[in-house]
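Our next item is chain A:
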Amino acid sequence: MLETPSAVPSSARPQRPRVGLFVTCLVDLMRPSVGFAAVKLLEDAGCVVEVPRQTCCGQPAFNSGDRDTARALAEQAIEAFAPYDYVVAPSGSCAGQIKAHYPELFAGDPNIARKADALAAKTYELVSFLVDVMGVTEVDARFDGTVTYHDSCSGLRELGVKRQPRQLLATVEGLTLTEMKENEVCCGFGGTFAVKYGEISNSIVEKKTENIVASGAHTLLAGDLGCLMNMAGKLSREGQPVEVRHVAEVLAGMTDEPPIGAPAPGK
Partner candidate 1 sequence: MTVHVTSPKFKDNAHRALQDEQLQKAMGNVRQGFIDRRAAVAAKLPEFEALRDSARDIKNHTLQHLDLYLEQYERRVTAAGGHVHWARTADEARRAILDICKRVGARTVTKGKSMISEEIGLNAALEAANIRPVETDLGEYIIQLRGEIPSHIIAPAVHLNATQVESDFRRVHTHLDPQRDLSQPVQLLTEARGVLRDRFLAADVGITGANFLIAETGTSVIVTNEGNGDLTQTMPKVHIVIASIEKVVPTLEDVSQILRVLARSATGQEMSVYTTFSTGPRRPEDVDGPEEYHVVILDNGRSSMLGTTFQDMLRCIRCGACMNHCPVYHAVGGHAYGWVYPGPMGAVLSPSLIGVDKAGHLPNASTFCGRCESVCPVRIPLPKLMRHWREREFERHLQPATFRSGLGFWAYFAKRPRLYRLATSVAMRGLAWLGRDKGRFKTLPLAGGWTDFRDFPAPQGATFQDQWKSRRAGGAK
Partner candidate 2 sequence: MSARDEIFANLRRSLGVKGSEAPRRHVVQERLESAPKGLVPQRGQLIGEGLIELFKTQAEAAMASVVEVDGPMAVPEAVAEYLRASNLPARIKMGDDLRLAAMPWGETALEISKGRSDGQDLVAVNHAFAGVAETGTLTMTSGPENPSTLNLLPDYAIVVLSAKDVVGDYETMWARLRDEYGKGQMPRTVNWITGPSRSADIEQTLLLGAHGPRSLHIVLVNG
């Protein structure tokens, strides 16, 4: 399902929309700074951000064939995020799960299906939400250096996230974007795949880091923490001097935290 949504006319959305932040389990646990960057970007765009109690969208269960657990977690999220005008996740993968797969999970259950459809309709990946829904055309941020951007699979192919991050990155002061070869090719993460088929996953991420390094960029950006941890883990194992960050950190100008997988300064 590839869609390239155009900006929602401003008349079609609330003045100060209430956004429920689906922070995603990886950002919640591993890299909260991405969540705060998302909050800043959303608030700067005029949203009121709230964070209901949450765990996981259920994708690991869904993709492992455990439909019951996937449904239980989906129902949890459907309840928790019902009150908001929009639901935004700093991840194409989790937003894709809600948008593309929740309706499918409840296709046989009209009662919940209606709610799942409603949630799907108002759920967005962070950067495409900023550009396509809130009409954001520039950010107030500075980042000195050359970056390259990896198009994570779910965001790219399920949600059509491609031009939006590039459009906003172009407005970051001091930043130069240099594209790597095969930027639309999977990094080999694939959730549990990275552990279940570690050796194959490794071969895929090796090709990816080769392209990243060849781009000459100093920093790698992407919109999904799972992919970023995979690529950061490989780059550091290879001893490559490439820093890795979530695109939201750079767009929000919040890059004080050390890059992914790097020690705190002074350590």
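Heads up, the rule we're going with is that a contact is a pair of C-beta atoms (placed from the backbone, for glycine too) under 8 Å apart; a residue touches a chain by one contact, two chains touch by 3 or more; residues count from 1.
If you want to know what made the cut, all candidates are chains of the complex that A comes from, given by their letters.
Quantities reported herein were computed from a predicted structural model and do not represent experimental measurements.
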| item | value |
| --- | --- |
| Touching candidate - 1 or 2 - for chain A as found in this complex | 1 |
| Candidate 1-facing residues of chain A, complex | 2, 23, 25, 27-33, 35-36, 39, 43, 51, 53-56, 58, 60-67, 69, 72-73, 76, 104, 153-154, 157-158, 182, 184-186, 188-205, 207, 229-230, 232-234, 236-237, 257-258, 260-264, 267 |
